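Below is a structure I'd like to ask you about.
The complex appears here minus one protein chain, its other protein chains still in place.
Moving on, here comes chain A:
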Amino acid sequence: MGLLLDSHRRRALARLLLRLNTPLCVVSYMAGVIWFLGLAFSPLTQNTYISENAMGSTMVEEQFEGGEHALSYARDFIAQRRKTGSLPVTWLERTMRSVGLEVYSQSFSRTLPFPDETHERYMVSGTNVYGILRAPRAASTESLVLIVPSSPGTLNAQAVGLLLSLATYFRSQIYWAKDIIFLVTEHDLLGTEAWLEAYHDVNITGMQSSPLRGRAGAIQAAVALELNSDVVTSLDVAVEGLNGQLPNLDLLNLFHAFCQKEALLCTLQGKLQHSDWASLGGSLHGLQTLMLMVLRQASGRPHGPHGLFLRYHVEAITLRGINSFRQYKYDMTSVGKTLEGMFRKLNNLLERLHQSYFFYLLPSLSRFVSIGLYMPAIGFLLFIPGLKALELWVKLNKVDFGPEDRSGLNHSPPQLIGQENRGVALTPLVAPVLISQATGLALYLLPVMGQHVAAQHFPVAEAEAVVLTLLAIYVAGLALPHSTHRVVSTSPRGPDSGWMALKLLALLYLALQLGCISLFNFSLGFLLAVTMVPAAALTQPSGPRLLYAVLLVLVSPGATLLGSLFLWRELQEAPLTLAEGWQLFLSALAQGVLDHHLYGALLFPLLALGLYPCWLLFWNVLFWK
């Protein structure tokens, strides 16, 4: 503190900062990126371990033998499903009741804000069926959930069969301390959302559903199961939930432990673990898996029904059976044994899962990066807008000789002693900031509100109208500098102070937003920071303007989304052509808007109301006159 209190040293520090600003920024950016890429390498990753004592020491012996039984249930399910044309509710209820469960069903309906072309649905109504296995002599205060989504596209018949078979087996056991809810939902995530909202008796997304008649206390953990073949070659696990939330790492560790015990082939992001972790190839493979996880987490979409449970503080994962061309296959019995083991261990829990990490990145199933080790990466990146803002601040106070403007917004403390007090004129900034925010608001509201008008006047369907309006408003925002300049009178303080003040404000706004985002969704924060920060730091209305403009357009949130799609498919080893990429981009836009309205995903409002206006401010800086 003494360093800053002493005016001479302060002046020296400011001078140093000005001189070393650019190299510092470059070094900081490099450090951030290299740190991130280094996350997959051994000093930064740790081996996973089960922290929860209640699940650690006692290994259970799995005795589930109902694999064949599960397949016969699955065949019945398919036959019934074909007969009724939708979820065979009565058959499911009868079967669950004959198994000895307490059976209830719930009907729900939801009209989407606009037709969903990917899933081909608009007015959705369906039924969820669930059976509760009551723990003997317990008071129904805690429960576990096994959930199978069954929708017309992915029937998950084998998963339903395995669920029923597991219910039969679990029912005959005496050791349960928590109730177990066996849930079959229709219309994948919509059904899950309807059930969860009804279970917790809340209505967040405007879902119409009948109230639940049977409950089983506080849900402690949930496992979602998706199986579409009689045999599987591997089990893939999905952890990323709504808004990038992750389940407690212990749940994943539990799954991994049983994978090893049953000698199952388990994958993460569809990638097998590399045999030799220490080698360069292994680490690069880990980096690839890690990048996939970052991309999926950044999307903020629930990657499976488990993703919706996380909002309710219920730890959950989704297991997907994969049937590929690999020679060695596993039958339903081994999958069932894995689930039996997991449920028995979860049954032993005395407290909610809380011992292990909630914030982590996974380069493979057996290794993880904790929050303390990945946060420096974004710290380095967010250092740059800070440095740049400081530089602008110092410059503004030196260049500028206008009268002191002390409006309410002015947060300028008097500067160096012996000089006149100077400040930043904020009045010229009001117009661009307001206009940018208004554009963001229009981007957020108009596509869904104006879809009918658009569909009437143009020969497009509603869903297309939404996406095209979205793009139109987005692109129209680029023309803003012309209109804002008409409003802004020329600054009285010299030629550069106007854009500098605006850039200062925009940099602080960007740093604040990215900082907040990275706290709850590191992946999203990092992806946005690594693209936007350098362009934001470079932007100025002089120099190679065209280059800056191209750079700025390339790092705008929409372009980042497009780029991420290509990168994602590249990492999955299924590269996209340009046309496919564009199609995928359009559907991703529609899905993003839908996710916000259906499940409360925050990515769309975050981009439309926060980052896009911020990006427009930089665009304004670039075209400042």
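Here is the rule we go by: contacts are C-beta pairs under 8 Å (C-beta built on N, C-alpha and C of every residue); 3 or more make two chains touch, one makes a residue touch a chain; residues count from 1.
Going forward, contacts and distances are computed from a predicted model.
UniProt lists the omitted chain of the complex under the protein name "Phosphatidylinositol glycan anchor biosynthesis class T" (options: "F-box protein GID2", "ER membrane protein complex subunit 2", "Phosphatidylinositol glycan anchor biosynthesis class T" or "6-phosphofructo-2-kinase domain-containing protein"). The chain omitted from view is touched by exactly one of A:R9, A:R326 or A:H354, namely A:H354. The hidden chain makes contact, of the residues A:G100, A:G386 or A:P605, with A:G100.
Listed residues A:M123, A:I174, A:L546 or A:L578: the one in touch with the omitted chain is A:I174. Residue A:H200 is the one among A:H200, A:K329 or A:R569 that touches the chain missing from this view. Listed here are the chain A residues that touch the chain not shown: 1, 4-5, 7, 97-98, 100, 102, 134, 136-142, 171-174, 200-202, 213, 215, 217-218, 311-313, 350-352, 354-355, 413-414, 417-418.
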